[in-house]
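Right after this comes subunit A.
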Amino acid sequence: MPVVTPGWYMTLAAVLFVLGMTGVLIRRNALVMFMCVELMLNAVNLTFVAAGRAAGVLDGQVAVFFVLVVAAAEVVVGLAIIVAIFRRRETASVDELAALRG
Partner candidate 1 sequence: MIPEAFPEIAWSALAPELVLVFGAVALLLLDVQRKPGVKVLWVMSLVILAVALALGVWQWIAATPEGEPIFGGMLLFDRSAALARLVVLGVTIQAMAAARSLFAHLGNRAAEGLALVLLAAAGFILMAASQNLVMMFLGLEMGSISLYILAGIAGDGVRSDEAALKYLLLGAVASAVFIYGAALVFAGTGSLDLLGIGEFFARNLLLSPAVLLVGIGLLTAGLSFKVAAAPFHVWAPDVYQGAPAGIVGYMAAVAKVGGFAALARVLLSGFENFRPDWAPIVAGIAALSMVVGALMAIISSDIRRLLAYSGVAHAGFILTGLASGVEGSSSVWFYLAVYTVQLVAAFSVISVVGGAASSGSDLSDYRGLYRRSPFLALVLSVALLGMAGLPLTTGFVAKLGVFLWAWRGDLEWLVVVAVVASAMAIYLYLRVIVIMYMQSPVGDDPVLCDRPTSWALGAATAVTVVLGVFPQPLLRLVETAIYL
Partner candidate 2 sequence: MLTLLVLTPLLGAVVVALIPARRRELHLPLGMALSVAPLGLAGAVFFSFDAGEASFQMVEKVVWWEPWGVSWQLGVDGISLGMVALTAILFPLSLAVSDSISHRRKAFVVAMLFLETGLIGTFLALDLLLFFVFFEVILVPMYLIIGVWGGERRVYAAVKFFIYTAFGSALLLAAIIALAVMHASQTPDGLLSFDYLALLALDISPTAQMWLFGAFALAFAIKVPLFPFHTWLPDAHVEAPTAGSVLLAGVLLKLGTYGLLRFNLTLFPEATVSLVPVLAVLAVVGIIYGAVVAIVQPDLKKLVAYSSVSHLGFVVLGIFALTSAGLQGAVIQNVNHGLTTGALFLLVGMLYDRRHTKQISDFGGLATPAPLMAGFFLFMAFASIGLPGLNGFVGEFLVLVGSFPSLPALTVVAAFGVVLAAIYMLWAYQRVFTGPVSGAENRKLADLSPKETAVLAPLAALVLLLGLYPGILLERTAPSVEAILDRIEQHTDYQAPSPGRLADVFLSDSEEDS
């Protein structure tokens, strides 16, 4: 019976991070992209927890707490901007926001 080590969690977190990143790259709905960013941050959180467990310190869990708050703040601001854009453009697709380029 294998013992679950922190490494397992970290690997899971890595996969989650990559999934989140992939989502950001392939989805064009800004809201979904934000969700994917949340996935990435959750991967970070899982890593922190697992690493904290491995190191035997609480710092990892404390870090999760802060990351959580940051994520919340980002979401608030992000959603406000998306709402603002949607009001004006009737779209949440980031592909249609490419006036600035070159």
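These made the cut because all candidates are chains of the complex that A comes from, given by their letters.
To be clear about the criterion, contacts are C-beta pairs under 8 Å (C-beta built on N, C-alpha and C of every residue); 3 or more make two chains touch, one makes a residue touch a chain; residues count from 1.
Owing to the predicted nature of the structure, the values given are computational and were not obtained by experimental measurement.
One candidate from 1 or 2 touches subunit A in this complex, that being 1.
Of all the residues in subunit A, the ones that touch candidate 1 in their complex are 6, 10, 17, 20-21, 24, 30, 33-34, 37, 40-41, 43-44, 47-48, 50-52, 54-57, 59-60, 62-63, 66-67, 70, 73-74, 77-78, 81-82, 84-85, 88-89, 94, 97-102.
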